[in-house]
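In this view, the complex is presented without one of its protein chains, the others remaining in place.
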Amino acid sequence: MTEAHDFTEHHADPGTPLPELRTALEAVLLVVDEPVAEVVLAQVVERPTEEVGALLREMAAGYDTEGRGFELRNVSGGWRLYTRESCAPYVERFVRDGQQARLTQAALETLAVVAYRQPVSRSRIAGIRGVNVDGVIRTLVSRGLVTEVATERESGSILYGTTAYFLERLGLGTLDELPPLSDYLPDPYSLDEDDVSISH
Amino acid sequence: MTEAHDFTEHHADPGTPLPELRTALEAVLLVVDEPVAEVVLAQVVERPTEEVGALLREMAAGYDTEGRGFELRNVSGGWRLYTRESCAPYVERFVRDGQQARLTQAALETLAVVAYRQPVSRSRIAGIRGVNVDGVIRTLVSRGLVTEVATERESGSILYGTTAYFLERLGLGTLDELPPLSDYLPDPYSLDEDDVSISH
Partner (left out) sequence: MASRDPSAGDEIRLPDVEDHSAESFHVHLAQFEGPFDLLLSLIAKRQLDVTLIALAQVTDEFIAHIRSRGEDWDLDQASAFLVVAATLLDLKVARLLPSGEVDDEDDLALLEARDLLFARLLQYRAYKELAAIMADRFAREGRRFPRAVPMEPTFLALLPEVLLGVGAEQFAAVAVRAMAPRPEPVVSIDHLHAPKVSVREQAVLLAARLRAAGQGTFRGLTADAGAVLVVVARFLALLELYREGAVTFEQMSPLGELHVRWVPSDVANAELERWAHETGEIDDYDAPAPQEQP
């Protein structure tokens, strides 16, 4: 890859050859967010489980001998990429110093929706916010502000709610102490989108 | 050029040798969840920004030639790992809600005007587009592609510009990587664009 992106370059047409099995597996492993069973990976790349399993073990060994910054580990029946143990000092420093202490506006707004609508599914939040919220929910969960509280009976969707840590950060004892929304709704007769959207 | 960062030798416990710079960077890149600026990475590994930048470009090129399942890309002012484009058919089976809703033609054209004319007011965009753009601007703002960046001193009009998310969605490092507007205007008219837009 060159530094400057070639803007006029055309995107891959359907005729683009499919990647090698190893390349495809590596791509899928980059986006999985929990250990994935061999059989699932085999289904995704449409190859026999044994072949995929053998290749995964080979890839894991390769990463070790090449001295990659990541390791491919088979944990509790599934495969996932982890940072290499020897790199921990750098990763720790990045996590401690490089991560924002303050929530982004998008994260704060999503947190507000969860707080007032809990228990609530991701798709419902996405509907209210008008954007995909997967990444933001992940951040809120990893920051300990939001947690999975239940599973919707019919759809099987995970429902989210706020944590005790959230209440602590907001300086509240219980959820009942959240200020009622009605106090903050604009007068229905003066309801104007500008009133709603201008917070500052 | 800024001063080189103070390069302190490793201070980890003597038992574990520190990894190579490349390995360390690879590990940190595995945990970032938004594009990370070169300078931040340089601070984490305690090396000069130039050295880190050069190595990142080298690593990105290496991933391409090795046919890795991931790409290292410099977008929106920072570096982040992405799945390789050719692997999309496999990755898409794994990513929920991966597809973003498509923008309408009107939204795309308005976005193009904002991108090239920013900071720009709604009335100026409307002048160029020949139609009222209020609804379209609202859509672009709610999608996080466009944001209010300033207020015009004299008129009090809100001025709009594109966001970091816009750059990331387009896979651009900076706005300078947009193709020059002058390439799309015949010569005599590219000289003074400002004259052109005062149509009313």
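When the chains are written out, they are named A and B in that same order, and each has its own residue count from 1.
Basically, a residue touches a chain if its C-beta (ideal position, glycine included) is under 8 Å from a C-beta of that chain, and two chains touch if they have at least 3 such contacts.
Only a predicted model underlies this, so the values are computations on that prediction, with no experimental measurement involved.
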Contact residue for the chain not shown (choose from B:41, B:111, B:146 or B:159): B:111
Residue of A:64, A:92 or A:148 in touch with the missing chain, whole complex considered: A:92
Sole residue of B:23, B:49, B:83 or B:121 that reaches the chain not shown, by the stated touch rule: B:83
Contact set of subunit A toward the excluded chain (per top definition): 7-8, 10-12, 30-34, 82-83, 88, 91-92, 95-96, 99-103, 108-113, 115-117, 128-130, 134-135, 138, 141-145, 169-172, 177-181, 183-185, 193, 196-197, 199
Residues of subunit B (touch criterion as defined above) contacting the omitted chain: 29-33, 70-71, 73, 80-85, 88, 91, 95, 98-100, 102-106, 108-109, 111-113, 115-116, 128-132, 134-136, 138-139, 142, 168-171, 178-179, 181, 184-186, 189, 193, 195-199
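The rule is simple: only the chains that are shown with their structure count from here on.
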Residue ranges of subunit A touching subunit B (in the complex, touch as defined): 1-5, 7-8, 11-12, 16-20, 22-32, 44-45, 67-70, 81-84, 86-87, 89-91, 93-95, 97-98, 106, 126, 130-132, 134-135, 138-139
